[in-house]
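All protein chains but one are shown at their positions in the complex.
Showing subunit A:
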Amino acid sequence: MSLYKNCLILLAINIFSPVSGDGVNGTAPDTTDKRTQSPSLSPPVVAAAELNSANIKPDLDSLFPLSLLSSFPEDPEVSDYCSELLHIFGQRYVACVSCLVPAARPVKVCQNCYSSYGSLANIYRNISGTLGPANVSCKDNLLRSDRLMLVNLLYINLEDVWSKSNCKQCITKEFQSLTNDTLYFMAMLNQTRTCFEKYPQGNHSEQCKNCNSSYKGLNELYSRMEKNQSLCIDIEDAQNLIQKIQWTNFNCTVAREETVPIIAVSSFMLFLPIIFYLSSFLHSEQKKRKLIHPKRAKSYSSLTNIQDKLN
């Protein structure tokens, strides 16, 4: 186990300093082992670094880790099949990330990247699935042979992104396409957008008046989808943007028109208790209590008023 641990840690290190292929040979001296401890403390960072480098020089670096691995074919545990899977995983991961990053603002994560994420999820399922051809399982080998569990970690990151973005609600099962609801919403959204664009920045009142119907329709659709829980981040973000345009750029506020009737009604309401208390004070007879004189021993008479005595 420790051997593979070392292997993978060094793998990460070697992205930065691809110097000695020998060091990986399994005969790594103890000193290297200690040296590697400090950078390996933050595996996500390393992973990210790896990703970046892979992104920048895809043709060279994406194959690099695999060539490292294949450099010791005598390793009995990483089968060809598994390394093939790993290779595909790497490629798809890169594709997925390179799709996600440009879709960050404005958020188009679900619309743009569902297919690349779908294929990534697919390959991960293959890796984590129990059986491959000839009864080879790559699960133990690739996913949990070491402390870092890099493949797992990488995948969990993206899975996290996916679940946070709630994309599941907008994509059909098996990552085929966007759902009809989503497509319809996008169409409505575009309609509203084009309406907004028709009017120049200065012409507020007209924009508010003319685009109101499509904006309203969009709002209603949104709240309906909210109720069905079929919202994903793309829709939420688009809706937020539109709302922002409507309310801040064009300043379409609802005026507070009914101040007078509200004040009238509420002061009437507030007036009622005053009448109630006054009338009950004046008309209701006051409840009186009858005092009872308890029977006491004779000597008590001298002490009837303790207060007087004390004062």
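Criterion: a contact is a pair of C-beta atoms (placed from the backbone, for glycine too) under 8 Å apart; a residue touches a chain by one contact, two chains touch by 3 or more; residues count from 1.
Everything below uses one rule, namely that contacts and distances are computed from a predicted model.
K.L.:
Tell me the UniProt name of the left-out chain, picking from "Chloride channel protein", "UBC core domain-containing protein", "Pescadillo homolog" or "SRP54-type proteins GTP-binding domain-containing protein".
P.N.:
So the chain that does not appear here would be "Chloride channel protein", according to UniProt.
K.L.:
Sort through A:173, A:227 or A:295 and give me the one touching the missing partner chain.
P.N.:
The one listed residue touching the chain not shown is A:295.
K.L.:
Which parts of subunit A face the unshown chain closely enough to count as touching?
P.N.:
Within subunit A, the residues that touch the unshown chain are 219, 239-240, 243-244, 246-248, 253-254, 256-258, 261-266, 269-270, 272-273, 276-277, 280-281, 284, 286-297, 299-300, 303, 306-307, 310-311.
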